[in-house]
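The complex appears here minus one protein chain, its other protein chains still in place.
We call the chains A and B, going by the order they appear; numbering starts again at 1 in every chain.
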Amino acid sequence: MQKTLAEIAAIVKGRLIGDGGAVITGISGIKEAKEGDLTFLANPKYLPLAAATHATAILVGKDVAIEGKAVIQTDNPSIALVTIAGILKDAFSPKIKGVHSRAVIEPGVVLAEGVGVGPNAVIDEGAKIGRHTMISAGVYIGRGTVIGENCLIYPNVTIRENIVIGNNVIIHSGSVVGSDGFGYIQMGEQHMKIPQAGTVVIGDDVELGSCVTVDRARFDKTVIGKGTKVDNHVQIAHNVRIGDNCIMVAYAGIAGSSRIGNRVIMAGQSGIAGHLTVGDDVVIAGRGGVTHDLPTCAKVSGFPAQDHRKALRQDAHVQRLSEYADEIKLLKKKVASLEEAIKTSHD
Amino acid sequence: MQKTLAEIAAIVKGRLIGDGGAVITGISGIKEAKEGDLTFLANPKYLPLAAATHATAILVGKDVAIEGKAVIQTDNPSIALVTIAGILKDAFSPKIKGVHSRAVIEPGVVLAEGVGVGPNAVIDEGAKIGRHTMISAGVYIGRGTVIGENCLIYPNVTIRENIVIGNNVIIHSGSVVGSDGFGYIQMGEQHMKIPQAGTVVIGDDVELGSCVTVDRARFDKTVIGKGTKVDNHVQIAHNVRIGDNCIMVAYAGIAGSSRIGNRVIMAGQSGIAGHLTVGDDVVIAGRGGVTHDLPTCAKVSGFPAQDHRKALRQDAHVQRLSEYADEIKLLKKKVASLEEAIKTSHD
Partner (left out) sequence: MQKTLAEIAAIVKGRLIGDGGAVITGISGIKEAKEGDLTFLANPKYLPLAAATHATAILVGKDVAIEGKAVIQTDNPSIALVTIAGILKDAFSPKIKGVHSRAVIEPGVVLAEGVGVGPNAVIDEGAKIGRHTMISAGVYIGRGTVIGENCLIYPNVTIRENIVIGNNVIIHSGSVVGSDGFGYIQMGEQHMKIPQAGTVVIGDDVELGSCVTVDRARFDKTVIGKGTKVDNHVQIAHNVRIGDNCIMVAYAGIAGSSRIGNRVIMAGQSGIAGHLTVGDDVVIAGRGGVTHDLPTCAKVSGFPAQDHRKALRQDAHVQRLSEYADEIKLLKKKVASLEEAIKTSHD
């Protein structure tokens, strides 16, 4: 990127205070920024950092001025940053122009206009890839799988057969979509595999991190609703249904057949047991382990997960156990004395 | 699949009530089933669902009839389903016919009859692949590794050098077998790597999920016994020995050199510390963290893991801590009153 401050101010519809001709070549955090960088100040408490930054210009809120610094005032500096970042995206996203000579495109595959396929990617029979979607090196797309437009599938992702993926979906390296659900019928000592004949349906604007696993349904489908964002090492078991715009942080796991509402937040290392229903807008704290259904808007923590405020009070009691133990000991002593005193006074 | 109800009834040795000429084209869950599907009813409590299903026919228990529905009565509808599903398996399992022109087969590799190798799979020097085993796209098989018959290795799996894998083994995408164990000798501040010169031996009928890691032994071998089923994101460290027909649910991890008996169940997010011995038929509940040896048939939960019933009682006490704290407070007050009363009466 090579843009002047005047150009950037125009893009974010902001008010520039400073030299419109200054050239911006990158974006950076306020502490790490150097000459030529654009940075941003979303929270006034970081004002001292802004005064000390080496950035060439700072995106700030309305009416914020920083002495000796070029600033662009906007209603929301974070959104302004995202806008600029979106423009910068071209500089960061992998560009794959056309189908690499070393890609493997099997018979019956349909590639829409503008699709990029990297070297050693394999697109198996009958798969359909939407416009401008990028299939990176080493990716495997199974038979009959349908991927929407403008998706970005990073290297070494595996998407199995007959999966349906929406538009603008991003899937990071090492992730696996559509592996068999973990289902067996016990016969004597042996576990007999139940074929996992279903599929996975992923909505628009979903992002899956690295080493994420999404199992295909036993029958029917495993679903991830549109706009849901999934961090690294997350496990989504067979027949799970996740609503829209959820957040699942690293190592969050959902066991088979559970249904999760919209806008649910699962913090890191949390879990939801199988066959449960979790309502909209639920928040599960880090390490929270959900073992029963949760109503809309529940905020839970601990294992087994319970109301977050109740869990905090309980933790506080646990912290004071040593005190309670001392108090019990003292009470025992006092009661013994009282018993002795009563006995004496009755003698 | 295209089979008539009469054909299916014959296969499962069941008694058909309904039109033997009706055609079945798929199988599905009782709720999701549609015209043409075969479904099953294993538990009478779902009878109302069976009455409402759109399935063309239902596998049911002996003497179960559902008004207006075609049913096939069998001793065990679940097993009947598995039988039919096994026949359907061909429709769901990836078929790889022969060695793809874009597979890489290095010198000295032995491929038995009927082996399929997908595009960009790499089979390194001296590896041996048994009859009818499928090596999918992007898989790497290391030097000297031996894989049995009828195995199914999904895309982008890595199996390192000199590993031994039995028959009918399934390994899902992203998994790694035979990476180095995590072993170092501390010398001053530095950690010096101990070469991991051992191997991994995987028994017949084992299934490994996606993103599973099985480290090779320092010396000797890491072992997974026959029939053991392993879910996604499981970690099996170096020199671990797991018995037969165990179940390890997602994120279950076993640290180095522990030995696990037969038919052990590790629920999700559970763990076993290093150098422990866990007996046959042990059940470790979700999140259970085992820190000491466990005898045969132990059922444990919590961290550190303890007898499950004891852990439940303990949890119940923790839940009541607020009550106990109130009782202690009240007792203190009463004891103070009593002390005052005694003092007064002695005056």
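Simple rule for what comes next: a residue touches a chain if its C-beta (ideal position, glycine included) is under 8 Å from a C-beta of that chain, and two chains touch if they have at least 3 such contacts.
The model shown is predicted, which means the values in this text are computed figures rather than measured ones.
Enquirer: Which one touches the absent chain: A:Lys193, A:His233 or A:Arg259?
Expert: A:His233
Enquirer: In the full complex, which of A:Leu41, A:Leu111, A:Ala197 or A:Ala250 touches the chain missing from this view?
Expert: Considering the complete complex, A:Ala250 is the one touching the chain left out.
Enquirer: Tell me which stretches of subunit B touch the chain missing from the display.
Expert: 104, 120, 122, 124, 138, 140, 142-143, 156, 158, 160-161, 174-176, 179-180, 182, 184-185, 187, 189-197, 211, 213, 215, 218-220, 233, 235, 237, 251, 253, 255, 271, 273, 289, 291, 303-304, 313-314, 317-318, 320-321, 324, 327-328, 331, 334-335, 338, 341-342, 345
Enquirer: In the full complex, which bits of subunit A touch the chain not displayed? Write them out.
Expert: 26-29, 32-33, 78-79, 81-82, 85-86, 88-89, 91-92, 94, 100, 102, 118-120, 136-138, 154-156, 170, 172-174, 205, 207, 209-211, 227, 229, 231-233, 244-245, 247, 249-251, 262-263, 268-269, 286-287, 315, 318-319, 321-322, 324-325, 328, 331-332, 335, 338-339, 342, 345-346
One rule holds for everything that comes next: only the chains that are shown with their structure count from here on.
Enquirer: Indicate the whole-number Å distance between the mean C-alpha point of subunit A and the mean C-alpha point of subunit B.
Expert: Centres of subunit A and subunit B (C-alpha means) sit 25 Å apart.
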